Every structure is written in structure tokens, then in C-alpha cells.
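Have a look at the structure below, then the notes.
Not every chain of the complex is shown here; the ones you see sit where they belong.
Chain nomenclature is as follows: A and B, assigned in order of appearance, with residue numbering initiated at 1 for each chain independently.
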Amino acid sequence: MTSKGLIFKLSCPDAVGLVARVTGLVAARGLNLAEAHSYTDHAARWFFLRLQIDAGEDGDALAALEQDFARCAGEVGATWSLRRAGQAPRMVVLASKETHCVTDLLWRRKFGELQAEIPFVLSNHRTCEGVVAAEGLPFVHVPMEPANREAAFREIARRCEEVGADAIVMARFMQILPAWFCEQFAGRIINIHHSFLPAFAGADPYRQAFERGVKLIGATCHYATAELDAGPIIDQEVVRVEHFHDLADLRRLGRDCERLALARGVRYHLEDRVLLHGAKTIVFRD
Amino acid sequence: MTSKGLIFKLSCPDAVGLVARVTGLVAARGLNLAEAHSYTDHAARWFFLRLQIDAGEDGDALAALEQDFARCAGEVGATWSLRRAGQAPRMVVLASKETHCVTDLLWRRKFGELQAEIPFVLSNHRTCEGVVAAEGLPFVHVPMEPANREAAFREIARRCEEVGADAIVMARFMQILPAWFCEQFAGRIINIHHSFLPAFAGADPYRQAFERGVKLIGATCHYATAELDAGPIIDQEVVRVEHFHDLADLRRLGRDCERLALARGVRYHLEDRVLLHGAKTIVFRD
């Protein structure tokens, strides 16, 4: 279902009565829940909640509800967020030479599958410039040479801050991010790795898969962290391969996995359906 | 997660504050929610809820909670049920000549995947008698000839009533049920049809699939209703087939689909994870 109204996310130590307490705040304001998802990690004794609230334009009512949430969250020791679904999140797209993921994201945005503003697409190559221009979006070219990598990332960081990026999507952006960059945008950087992680982390995973002779190849959409290809996984996709598929076939078949896993992961993130918990994600799918 | 404590299900017309109200009853009794699932069908304006409640053995407390639920359900016009998860539901299994589904269900029960008491397995053939005996379960043989069909079904109905069957599972029971039987046990009869319904309803679906030349075959687990193969679908499973698969191959590959879809559907039903709504099911999966 398309997001609308308000999206509220909360995570905190488990306790008796949390669902009743938080949903009670919404009911007390006379508002309806379009969706309500909760999950308790019993081993970790942690509670996760996502509410999608039908809400009108009455600014005072919303401000009051926000205060209710803030007070309650403080009392239960929660991390929380509240967003008006009408305010499309801002998504920066980073790409390198390969354009299939960028193309796919832009296509899905045009057709309403992804609801985001894209302030710019940035690449260290120019291969996707035409695709980006065709969508009427700004293209930023930031060349990356060993000598200027640090400066280049500082420029990217500056631009992302400038536009207030809610999501930084690495659409086959083939550069290893500096640790400081990962920390600065923690929980907002989404990468697509072209293997079913944790198998074949690192360089050239299709070649690794080909040489190992696996019968399934895949792609993994995950949050980027300072440790390469080790961040929390949002979604994965696989496809069967057989002995007669050579390396070029693996790349071809894998591209569809990449596009599907990335599109789903980005969609979940943009709709605030992902909650982070240590090395894992809670994904309240739609 | 394995069911424990209490399972509460409710469905009613949608209204503001339902989640808060019902979960509030649980919180007021100081009980914890192990799982909470809700869903609102916005088009139908209908609300569905399933709560799994950690509850001890205090009979008075539970009786009090049950009264709370009853009162609330009455006020919101809800259909509801409450079950102690510790009380294993009673599952009658009906079979005919083929034994793979019976065998699979008994195996999963032995290993704790399905938590049910099986008062008896009943068949119009004797092929599964050995398998049933090996599990130490009663086997009932009810032959079915055109002349005695009606009497046979009356016997089956009598036996099911006698044991208070919560589930009547047609594990490739190849007999068309009388309409009165479907009505008497409405919402408790689970069938596995060996095609991805609504394709290939009726007789010999693998032959139908083979002749049509489909590239995917499947199986459908659904509630049986008076209209053949048209009841609410609980789960489906498919597998790819190719031109070199003959009819025997389709039956072989299909058996795995049947076993998987049936096992999942039965599990959801036994754990009270399925809510019926007209021709559809709401399945709060685990």
C-alpha cells in the first residue's frame, strides 16, 4: 500500500503494555492506524514498532501527537522517528560505470514505485549521464583517482549534507567508502552487493561464484558500514545457475537479482519500514 | 516461534482505536504480548487482529481476561476466539491411496513442527495403514463405494464430532465432499489440491498441466467449501518444469509442492494464524 499520513517508528527494551500504550496515544487523538506492525525479539528483550497513521493537515493536532510520542519514548527509553509520508525523502544516487541499477531506480521512481526526491545522481564515470538527463535530473561527475579519493568523498559528503539526504544509494558504485563517511551517514547508505552475502564479499563476486561452481547466485542489499560488505542486510535475491552458464551469463542473470534486491531494499528504507538492531534489520514489509 | 500461552483472534468492522483498546485489556491484566499482528482491509473497512499472550497457569486471571475480551468483542461487533496454546488442537487426517502427504504430516508432528493431537487417520484405502501404525496412531478404514458414499461421510462426520476435530486435513483424500459436510465443518477442513489454483481445478491436474505445457506446476492448500477447489487459499507452492519432464516427472516434482504447501497451511491453521474473510484468508505467518 502506498504510504500516506504519518509514519512512526520506535524501538526500545521490551516491557509489558508497549503496544497498548503507544497505539493508545494515537487513539486518544482520534486518529486511525492504516498499518501497525510490531515485533519483539525475545532473546534480546527488545521491542520494535512501526505505525502508519491516517492524519490530516491539522498542524496543531500533529504537533500535539508528536509531543505525546516524545514524552512516551522518553519514559520507555526508546529510539524513535516520526515522518510525514507526504514529504518525499531525499535520495542521492551514487553510480560508477554500470548503469542497470541507476536506470532501474529512476524507472521505478517515475512509475511511482519509489517515492523520493532525487536532488542529484553522482558518478565517478559518465556512462549514466544520458539516462539521468533523460529523467530531467541533475548529474554530478566526481572523478576518482587514487590521489583525490579523499577529497572526492569530502565533496560527496558535503553535497549529501547540503541536500539533507535521507538515503544515499550505491547503485553499483564501485568505490570503497572511507570509514568516516560510513559513520557520518550511518543507517542511510544502502549498497547492492552482487553476491548472496556473506559468500563472495569483496571484489569480482561473479568470478568467485563461477570458480566455486555454485548452483545459485544472488545479490544482497545492505546498509554500508565501515567493514566492507558486512553491514545489516535488508534483502537478498537469488537465481539458479547451471554448469552451462559462463561468467558472462552469471553477470547477466545477476543483474536482475541486483535490480530486484536493490529496488526492494530502497523501497523499504524510503517508506521507513526498516529498523536497525545491531547487525540485523527488522523489515516490516508491504 | 513455537506457540505458547494464549492465542486471541478477532475480526470486526474497522474503527478508530481498536489496537489500543484490545491490547489495553492485556496490558491491564499485566500480561505480555509475545506476538501482535493486525491488518486493516481498507477497501472492505474490516479489521483483523491476532495476539499471542504470555500467560501463566492462573485460572482466575485467564477467566477474567476472557471476560474482558468477550465484553469488548460484543461492543465492537467482532468474531473472536481464544485458545490456550498448550491445549494441542485435534487434527483428523483423511487419506486415500497416496501416502506422501500423510507420511509428511506425521513426520512433522513427530519432530514438533506441527503441534496437534491426532485422534485417528481415516482412509478409504489401506495403503497408509502401516505408516499410521508405525506412529502408534489409530487407523480407521472406511471404504467408499458409490452406493455407500453418503453413509460413509456420515460416519466420518460422526467420528470428527466425537473427537471434537479442530482440523480435518485432506491429505490427498480423493473424494468430493458432500455440501452438508463442508458446511458442518466450515473453516476446519483443509485440502491440498495438486495445482496452482484456480488453474486446473478438478480431476487429474498434473495431466491437465502437462497437456497445456505450463512451465511451472504447483499445489494449493485451501479450505474446502461446497464448491470444488474454490475455497479460500491458505498457501501455494510452485516448481519449475521443462519440456523434458513427462507426466510422471510432474507428479514427482509436484509431490514436493504438495507436501510443502500442505504442511505450511496446516501449521498456520493449527497455530490459529489464519483468519477468514469471505473468499480470502489473512495469514499472520511465523
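A few points about this structure:
The definition used in the following text is that a residue touches a chain if its C-beta (ideal position, glycine included) is under 8 Å from a C-beta of that chain, and two chains touch if they have at least 3 such contacts.
Given the structure is predicted, the values throughout are model-derived calculations rather than measurements.
For this homomeric complex the structure file specifies 4 copies in total, of which 2 are displayed in place.
Rule of thumb we're sticking to: only the chains that are shown with their structure count from here on.
Centre to centre, using the average C-alpha position, chain A and chain B are separated by 36 Å. Listing the residues of chain B that touch chain A in their complex gives 1, 14, 16-17, 19-21, 23-24, 26-27, 30-36, 38, 40, 42.
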